[in-house]
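Apart from one protein chain that is not included, each protein chain of the complex appears where it belongs.
Take a look at chain A:
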Amino acid sequence: MSGILNSSIGRKFAMALSAFFLMVFLLQHFSINILSVFSPDTFNEVSHFMGTFWVIQYLLQPVLIFGVIFHFVMGFILEIRNNKARQISYAKNNGGANSSWMSRNMIWSGLAILAFIILHFIDFWIPEINTKFIAGDMSGLVNPENADSGFRYYEELVHKFENPIRVVAYVIAFVFLALHLLHGFNSAFQSVGANNKYTKGLMTFSKIYAIGIPAGFIFIAIYHFLNH
(Lines give C-alpha, C1' and ligand atoms only; values in the text may rest on other atoms or scores of the structure.)
Protein backbone atom coordinates (compact mmCIF):
# COMPACT_ATOMS: atom_id res chain seq x y z
CA MET A 1 0.00 0.00 0.00
CA SER A 2 2.93 2.29 0.74
CA GLY A 3 3.82 4.71 -1.99
CA ILE A 4 0.57 4.24 -3.93
CA LEU A 5 0.33 8.01 -4.42
CA ASN A 6 3.73 7.92 -6.08
CA SER A 7 2.42 5.69 -8.84
CA SER A 8 0.64 6.89 -11.96
CA ILE A 9 -2.41 4.71 -11.21
CA GLY A 10 -2.48 5.72 -7.54
CA ARG A 11 -2.50 9.39 -8.47
CA LYS A 12 -5.34 9.02 -10.95
CA PHE A 13 -7.27 6.99 -8.35
CA ALA A 14 -6.80 9.83 -5.85
CA MET A 15 -7.92 12.36 -8.47
CA ALA A 16 -11.03 10.28 -9.11
CA LEU A 17 -11.91 9.93 -5.42
CA SER A 18 -11.59 13.68 -4.83
CA ALA A 19 -13.67 14.24 -7.99
CA PHE A 20 -16.45 11.94 -6.71
CA PHE A 21 -16.49 13.83 -3.42
CA LEU A 22 -16.66 17.20 -5.20
CA MET A 23 -19.43 15.99 -7.52
CA VAL A 24 -21.53 14.87 -4.55
CA PHE A 25 -20.90 18.24 -2.91
CA LEU A 26 -21.93 20.03 -6.10
CA LEU A 27 -25.22 18.14 -6.18
CA GLN A 28 -25.87 19.02 -2.54
CA HIS A 29 -24.98 22.68 -3.16
CA PHE A 30 -27.32 22.83 -6.14
CA SER A 31 -30.14 21.14 -4.21
CA ILE A 32 -29.97 23.89 -1.59
CA ASN A 33 -29.55 26.77 -4.04
CA ILE A 34 -32.53 25.77 -6.16
CA LEU A 35 -34.67 26.16 -3.03
CA SER A 36 -34.05 29.91 -3.30
CA VAL A 37 -36.14 29.91 -6.47
CA PHE A 38 -39.07 27.97 -5.05
CA SER A 39 -39.12 28.88 -1.38
CA PRO A 40 -36.95 31.65 0.13
CA ASP A 41 -38.01 30.60 3.64
CA THR A 42 -36.93 26.99 3.14
CA PHE A 43 -33.70 28.24 1.57
CA ASN A 44 -33.07 30.37 4.66
CA GLU A 45 -33.81 27.51 7.06
CA VAL A 46 -31.55 25.06 5.25
CA SER A 47 -28.78 27.66 4.82
CA HIS A 48 -28.89 28.43 8.55
CA PHE A 49 -28.70 24.73 9.38
CA MET A 50 -25.74 24.25 6.99
CA GLY A 51 -24.00 27.30 8.37
CA THR A 52 -24.35 26.48 12.02
CA PHE A 53 -24.49 22.67 12.42
CA TRP A 54 -21.12 21.73 13.91
CA VAL A 55 -20.71 18.49 11.91
CA ILE A 56 -20.93 20.46 8.68
CA GLN A 57 -18.94 23.47 9.86
CA TYR A 58 -16.10 21.76 11.69
CA LEU A 59 -15.90 18.33 10.03
CA LEU A 60 -17.30 18.40 6.50
CA GLN A 61 -16.23 21.95 5.59
CA PRO A 62 -12.51 21.31 6.26
CA VAL A 63 -12.78 18.01 4.34
CA LEU A 64 -14.36 19.91 1.44
CA ILE A 65 -11.65 22.56 1.43
CA PHE A 66 -9.01 19.85 1.55
CA GLY A 67 -10.77 18.04 -1.32
CA VAL A 68 -10.82 21.16 -3.49
CA ILE A 69 -7.17 22.01 -2.79
CA PHE A 70 -6.07 18.40 -3.26
CA HIS A 71 -7.92 18.10 -6.57
CA PHE A 72 -6.37 21.17 -8.16
CA VAL A 73 -2.88 20.71 -6.68
CA MET A 74 -2.82 17.10 -7.91
CA GLY A 75 -4.18 18.31 -11.25
CA PHE A 76 -1.28 20.76 -11.57
CA ILE A 77 1.25 18.10 -10.57
CA LEU A 78 -0.13 15.67 -13.16
CA GLU A 79 -0.15 18.37 -15.85
CA ILE A 80 3.50 19.26 -15.18
CA ARG A 81 4.56 15.60 -15.14
CA ASN A 82 2.62 14.89 -18.33
CA ASN A 83 4.16 17.83 -20.13
CA LYS A 84 7.60 16.53 -19.18
CA ALA A 85 6.76 13.16 -20.74
CA ARG A 86 6.86 14.78 -24.21
CA GLN A 87 9.64 17.32 -24.47
CA ILE A 88 9.37 17.95 -28.22
CA SER A 89 5.89 18.71 -29.52
CA TYR A 90 4.55 17.53 -32.84
CA ALA A 91 4.76 19.98 -35.74
CA LYS A 92 1.25 18.84 -36.62
CA ASN A 93 -1.07 17.20 -34.11
CA ASN A 94 -4.67 16.35 -34.91
CA GLY A 95 -5.98 15.81 -31.40
CA GLY A 96 -9.57 16.37 -32.50
CA ALA A 97 -9.40 13.18 -34.59
CA ASN A 98 -9.23 10.93 -31.57
CA SER A 99 -10.33 12.75 -28.43
CA SER A 100 -12.72 15.40 -27.20
CA TRP A 101 -11.72 19.03 -26.65
CA MET A 102 -12.87 18.68 -23.04
CA SER A 103 -10.58 15.74 -22.34
CA ARG A 104 -7.56 17.55 -23.77
CA ASN A 105 -8.17 20.80 -21.93
CA MET A 106 -9.05 19.79 -18.38
CA ILE A 107 -6.29 22.02 -17.03
CA TRP A 108 -7.84 25.11 -18.68
CA SER A 109 -11.41 24.36 -17.66
CA GLY A 110 -10.01 23.53 -14.21
CA LEU A 111 -8.19 26.85 -13.99
CA ALA A 112 -11.37 28.70 -14.98
CA ILE A 113 -13.23 26.86 -12.20
CA LEU A 114 -10.44 27.67 -9.75
CA ALA A 115 -10.71 31.37 -10.64
CA PHE A 116 -14.46 31.10 -10.04
CA ILE A 117 -13.94 29.41 -6.67
CA ILE A 118 -11.71 32.31 -5.59
CA LEU A 119 -14.42 34.80 -6.67
CA HIS A 120 -17.06 32.68 -4.94
CA PHE A 121 -15.04 32.59 -1.71
CA ILE A 122 -14.64 36.38 -1.80
CA ASP A 123 -18.37 36.76 -2.52
CA PHE A 124 -19.85 34.40 0.02
CA TRP A 125 -17.48 32.30 2.09
CA ILE A 126 -15.17 35.00 3.50
CA PRO A 127 -18.07 37.36 4.49
CA GLU A 128 -19.81 34.36 6.08
CA ILE A 129 -16.73 33.36 8.09
CA ASN A 130 -16.26 37.02 9.03
CA THR A 131 -19.83 37.37 10.29
CA LYS A 132 -19.85 34.13 12.24
CA PHE A 133 -16.36 33.75 13.62
CA ILE A 134 -14.80 37.26 13.62
CA ALA A 135 -17.87 39.36 14.45
CA GLY A 136 -19.25 36.42 16.44
CA ASP A 137 -22.79 36.65 15.06
CA MET A 138 -24.12 33.11 14.82
CA SER A 139 -27.76 34.21 14.74
CA GLY A 140 -28.08 34.20 10.94
CA LEU A 141 -30.46 37.16 11.27
CA VAL A 142 -30.58 40.28 9.09
CA ASN A 143 -30.39 42.29 12.33
CA PRO A 144 -28.97 40.27 15.22
CA GLU A 145 -30.53 42.74 17.66
CA ASN A 146 -33.98 42.04 16.30
CA ALA A 147 -35.21 38.44 16.45
CA ASP A 148 -38.05 39.27 14.06
CA SER A 149 -35.81 40.56 11.29
CA GLY A 150 -35.62 37.13 9.64
CA PHE A 151 -32.69 35.19 8.20
CA ARG A 152 -30.20 37.08 6.06
CA TYR A 153 -29.16 34.28 3.61
CA TYR A 154 -31.76 34.80 0.89
CA GLU A 155 -31.27 38.57 0.92
CA GLU A 156 -27.51 38.16 0.61
CA LEU A 157 -27.89 35.77 -2.31
CA VAL A 158 -30.30 38.03 -4.16
CA HIS A 159 -28.14 41.07 -3.49
CA LYS A 160 -25.09 39.40 -5.08
CA PHE A 161 -26.97 38.63 -8.29
CA GLU A 162 -28.10 42.22 -8.80
CA ASN A 163 -24.75 42.91 -10.43
CA PRO A 164 -24.84 41.85 -14.11
CA ILE A 165 -21.04 41.52 -14.28
CA ARG A 166 -21.13 38.94 -11.51
CA VAL A 167 -23.97 37.08 -13.23
CA VAL A 168 -21.98 36.95 -16.49
CA ALA A 169 -18.87 35.74 -14.61
CA TYR A 170 -20.93 33.02 -12.94
CA VAL A 171 -22.48 31.94 -16.25
CA ILE A 172 -19.05 31.69 -17.91
CA ALA A 173 -17.65 29.75 -14.95
CA PHE A 174 -20.51 27.26 -15.06
CA VAL A 175 -20.02 26.72 -18.78
CA PHE A 176 -16.42 25.75 -17.98
CA LEU A 177 -17.69 23.56 -15.15
CA ALA A 178 -19.95 21.76 -17.61
CA LEU A 179 -17.02 21.23 -19.99
CA HIS A 180 -14.89 19.93 -17.10
CA LEU A 181 -17.60 17.54 -15.96
CA LEU A 182 -18.37 16.29 -19.47
CA HIS A 183 -15.00 14.56 -19.40
CA GLY A 184 -14.35 14.35 -15.67
CA PHE A 185 -17.48 12.52 -14.53
CA ASN A 186 -16.99 9.51 -16.74
CA SER A 187 -13.21 9.63 -16.48
CA ALA A 188 -13.41 9.25 -12.69
CA PHE A 189 -15.25 5.94 -13.09
CA GLN A 190 -12.65 4.70 -15.58
CA SER A 191 -9.88 5.68 -13.16
CA VAL A 192 -11.29 3.59 -10.33
CA GLY A 193 -11.53 0.64 -12.70
CA ALA A 194 -15.23 0.77 -13.55
CA ASN A 195 -15.57 0.04 -17.26
CA ASN A 196 -18.20 -2.61 -17.83
CA LYS A 197 -21.70 -3.25 -19.17
CA TYR A 198 -23.00 -0.24 -17.21
CA THR A 199 -20.52 2.19 -18.81
CA LYS A 200 -22.81 3.19 -21.67
CA GLY A 201 -25.65 4.05 -19.30
CA LEU A 202 -23.23 5.82 -17.04
CA MET A 203 -22.02 7.96 -19.93
CA THR A 204 -25.58 9.07 -20.62
CA PHE A 205 -26.09 9.88 -16.95
CA SER A 206 -22.76 11.73 -16.84
CA LYS A 207 -23.88 13.98 -19.73
CA ILE A 208 -27.16 14.72 -17.94
CA TYR A 209 -25.29 15.56 -14.73
CA ALA A 210 -22.51 17.52 -16.47
CA ILE A 211 -24.93 19.74 -18.37
CA GLY A 212 -27.90 19.69 -15.98
CA ILE A 213 -26.21 20.81 -12.77
CA PRO A 214 -24.24 23.76 -14.25
CA ALA A 215 -27.33 24.75 -16.28
CA GLY A 216 -29.29 24.71 -13.03
CA PHE A 217 -26.79 27.02 -11.34
CA ILE A 218 -26.92 29.33 -14.37
CA PHE A 219 -30.72 29.35 -14.14
CA ILE A 220 -30.59 30.33 -10.46
CA ALA A 221 -28.19 33.24 -11.14
CA ILE A 222 -30.23 34.57 -14.08
CA TYR A 223 -33.54 34.03 -12.26
CA HIS A 224 -32.49 36.20 -9.33
CA PHE A 225 -30.96 38.81 -11.62
CA LEU A 226 -34.18 39.13 -13.64
CA ASN A 227 -36.51 39.04 -10.65
CA HIS A 228 -34.76 41.64 -8.51
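Convention: contacts are C-beta pairs under 8 Å (C-beta built on N, C-alpha and C of every residue); 3 or more make two chains touch, one makes a residue touch a chain; residues count from 1.
Here is the rule we go by: contacts and distances are computed from a predicted model.
Novice: Look at the options "Fumarate reductase iron-sulfur subunit", "ABC transporter ATP-binding protein", "Hydantoinase B/oxoprolinase family protein" or "Cytochrome c" and return the one that UniProt uses as the protein name of the missing chain.
Specialist: Answer from the record: the omitted chain is "Fumarate reductase iron-sulfur subunit".
Novice: Decide which residue listed in A:Leu22, A:Leu35, A:Val68 or A:Met106 touches the omitted chain of the complex.
Specialist: Per the contact definition at the top, the residue touching the missing chain is A:Met106.
Novice: For the chain left off this view, which of A:Ile9, A:Val73, A:Ile122 or A:Ala135 is in contact with it?
Specialist: A:Ile9
Novice: For the full complex, which residue in A:Ala91, A:Ile134 or A:Leu226 touches the chain that was left out?
Specialist: Checking each option in A:Ala91, A:Ile134 or A:Leu226, the one touching the absent chain turns out to be A:Ala91.
Novice: List every residue of chain A that touches the chain not included in the displayed model.
Specialist: Where chain A meets the chain not shown: residues 1, 4, 7-13, 78, 81-82, 84-95, 97-100, 103-104, 106, 183, 186-187, 190-196.
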